[in-house]
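What you see is the complex with one protein chain gone and the rest in place.
All chains are identified by letter, namely A, B and C, in their written order; residue positions are counted from 1 within each chain.
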Amino acid sequence: MTALTQHAPVLLIAIPLLGAFGVPLIGKLGRGARNTFVGLIALLTAAFAGLLAASVFGAAGAPSLYVLGGNGFGVPLPSGMSIPIRIILETDGMSAFMALITALITLTGAFFSFSYWKDRSGGTLYYSLLMLLTAGIFGMELTGDMFNFFVFLEVTSIAACGLIGFRVWLKTSQEAGFKVMALYTLSGLFVLLAVGLLYGQYGGLNIAYLASALTGSTIDVVALGLLLAGLALKAGAVPLHMWAPDAYGEAPAPMSAVLVANSQASLYGLFRILFTLFGLTISVAALGWILIVLALLTIFVGVTMALIQNDIKRLIAYGAVSQIGYMLLGVGVGLAVSVAKPDYGFVAMQGGIFHMFNDAACIGLLFLASGVIVRATGTRDLNQMGGLAHSMKWTSVLFLIGAFALAGVPPFNGFASKFLIYEASFKLSPFLAVVAVLSSILLLAVFVKVFQAAFLGARRDGLPAEVPIGMMVPMVALALVVIVFGLFPGFFVDKIVTPAANALWYGRDAYIGLVLGGG
Amino acid sequence: MNIGNLPFVVAALLVAFGIYTFLYKRNLIKLVIGVSLVETGVNLFLVALGYRTAGIAPIYTFAPAAKQMVLPTPQALTLTSIVIGLATTALLLSFAVFIHRHYGTLDVRKVKELRG
Amino acid sequence: MNTGMSIIVRTITRLVYGLALVFGFYVIMHGHLTPGGGFQGGAVVASAFALLLVAFGAAGIKGRLNAHLLQTLEEIGALAFLALGFVGIGTAFFYNLLANSGSLFGGPVLPLGSNAGVFDAGGTLPLMNWAVGLKVMTGIAAVVIVMLIGARKEETE
Partner (left out) sequence: MNGISSGFGAWNPIAWALLFIGILVVGFVVRSFGKKDYKRGTGQTKVFLSGNEEPEASAALHVRGRHLYWGMVEGLSGYYRRVQALHTGILSDYAAWFVGVLAVVFVILVLVR
């Protein structure tokens, strides 16, 4: 068991990759064999994510190291070297937290797809891309190396755009695929440029080494700007969010949820770079306020644009964009005060990080439910729906749970994290809290619109039947997560969120010291 | 100006041309070319980073024979970035093929069904 | 266009094709000794395939290069690379189990200085080069074939 736990970080990347390249071969044996294989891979990945989280959170989020190809997996510096040269995976509380999110979303997405994608062709390629995307997201979250971060970023870009444009017979999906791929590539290249700038100055690519060597020169600041803008685009912060509704709206429904996990991984990369790589070598107050401004724009524009959408998936997509803003707000408040480190800064960080998990669970639930609705009615236009609650009782209840949770209605999980964000941002400036609360209320209004338009109304002819059990089980699982995290937030905040926030807020020295020794 | 800085200037120019192409050209294929130009600029920047004056190719057995070797890491980075660029370009061009099939045009200003 | 290009191009292609293949496989085989490796060699081999496609057209190579077979080989190459990573998992992922072991590819590292290099060294590295080379040559060839066929459809529609 300990050996498995020690190898968990690399297995989290290697097993989905095995799945990605194995699926086309297994797929030749038939559909049943393929689905069994994909399910097995998804379960194994989730199990290893659980193992990793158990070991990391068991050690209260202390960082641990995995060196690829070394004489031992914990030896970062070969004899006679002062710079880590091998490929390094470094996991601390934050990485393990993100790995849990990714495992939850990809597992439910894969199992939902078995039923959702049953009567469509091209399933083999679909699962292959899903596995590749999973591997890429895990890679982004676990790597301890800037260049590998870029590589995994591009792996997720390619796999994600393959999935967005997967339905080649749909006009709009091709348009979305081109736009998203072009913007992802452009932002990815700027990230690479920043990596090059850092390498040119310090001669290393390891995050811990770079963090120990950074001086905060003008070139460092330029690199930071490139990284900030590039990753903000991939995370979908306003005004760089225009691709996000296209992407989430046009991808197959379970993949929209995985794309949200992908955006969160980019957000994780941004936080890792701001807190661990740059730390206090730069003006954190200014950076924090840049994040806060982006966050306020994201929250407000996302919600108000969601209000006027008539396409159900595009509407939920704008809702997802606005939730990215809450994470940015929480962590931005934390970053803005991270010199003085007052208590409310840490609370804000907790809120922002906790919201990542909660958002993934309820947005995942909503996208799966929207997939059910679109599949059942054959349209995405809200104006042509109505009365679905007569025949799809369970789906409507699940949708309502997801919508309430996302809008921050107590006692669901969205409220628990938003509560922390409201309280802490109020301490910094009441205006922030006002915008956050107001937008939450607007978001509830948005989902009242969806619920009224799609589920309520008189019984009509040709109402679709309740969804098969294969699609119901993943949705129920996500709804259970939403409710349990809503009813027992204290437990989860103590056990997993606080170590994750600690890793960013206080963990820089430990992160560096683990690789370079001493710190 | 030091002649050794010339590659960096060229890299910056390539990136600038690429962004210009991306922003001001209307044909989707030209947009892909713009992305490729940016990528080439970044790759050139990476390779130029690793260059050492009078350095030799970084072959292990030659190590003591020459004083300086060109840094191998940026070359490995460039190679990886070329591989990724190949995949993204192929994907973008396939999307362009399908867009032309569906929309009958490659004009970026007319491919705007998804808006608002 | 389906019948390929002029007789001059075809004749030159027949001459160059073999050379390109040999050079590509050389680059793959010597990846652990000289600059180059799996991707570069694979790209050279794939360029030979692309040359065939351009010179003889999609109809000319019909039945000789099968996109499905190429994709299967690509998966096998990728899986072989991952399997080589798993070989060393007793120590660490990607650990070079064969290096300096005295078995095949486990030859000793040569002393420094100009020499021809020994093919029988490097442990799992040459094997990884082969895996990557297989993946890249088949992958790029498959991409070229699929895009060519797609473009042809476009023309005839």
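Quick notes on this one:
Basically, contacts are C-beta pairs under 8 Å (C-beta built on N, C-alpha and C of every residue); 3 or more make two chains touch, one makes a residue touch a chain.
Here the structure is a predicted model, which means the values were calculated and not measured.
Counted over the whole complex, the shown chains touched by the missing one are A, B. Shown as candidates are A:I85, A:M242 or A:V473; the residue that touches the absent chain is A:M242.
Remark: the omitted chain is touched by one listed residue; of A:A59, A:I83, A:L170 or A:A229 this is A:A229.
Between the chain not shown and the residues A:R34, A:K179 or A:H355, the one that touches is A:K179.
In the complete complex, the residue from A:G50, A:G69 or A:G387 that touches the missing chain is A:G387.
Touch with the chain that is not drawn comes from one residue among A:V221, A:V397, A:L444 or A:A510, which is A:V221. For chain A, the residues touching the absent chain in the complete assembly are 178-179, 182-183, 186-187, 190, 216, 218, 221-222, 224-226, 228-229, 232-233, 239-240, 242-243, 282-283, 286-287, 290, 301, 304-305, 307-308, 310, 343-344, 347, 381-383, 385-387, 410-411, 415-416, 419-420, 423-424, 427, 445, 448-450, 452-454, 456-461, 486-491, 493-494. Listed by residue number, the positions of chain B touching the unshown chain are 19, 22-24, 26, 31, 108-109, 111-116.
Simple rule for what comes next: only the chains that are shown with their structure count from here on.
If you sketch which chains touch which, every chain touches every other chain without exception.
Rounded to whole angstrom, the centroid-to-centroid distance between chain A and chain B, based on C-alpha atoms, equals 28 Å. Chain C has its Cα centroid 36 Å from the Cα centroid of chain A.
Listed in rising order, the residues of chain A touching chain C in the complex are 7, 10-11, 14, 17-18, 20-22, 24-25, 66-73, 87. Against chain B, in their complex, chain A makes its touches with residues 147, 151, 154, 157-158, 161-162, 165, 168, 171-172, 174-179, 181-182, 185-186, 188-189, 192-193, 195-196, 199-200, 205, 245-246, 249-250, 305, 308-309. Residue ranges on chain B touching chain A, taken from their complex, read 15, 22, 28, 31-32, 35, 38-39, 42, 45-46, 49, 73-74, 77, 80-81, 84, 87-88, 91-92, 95-96, 98-99, 102-103, 111-114, 116.
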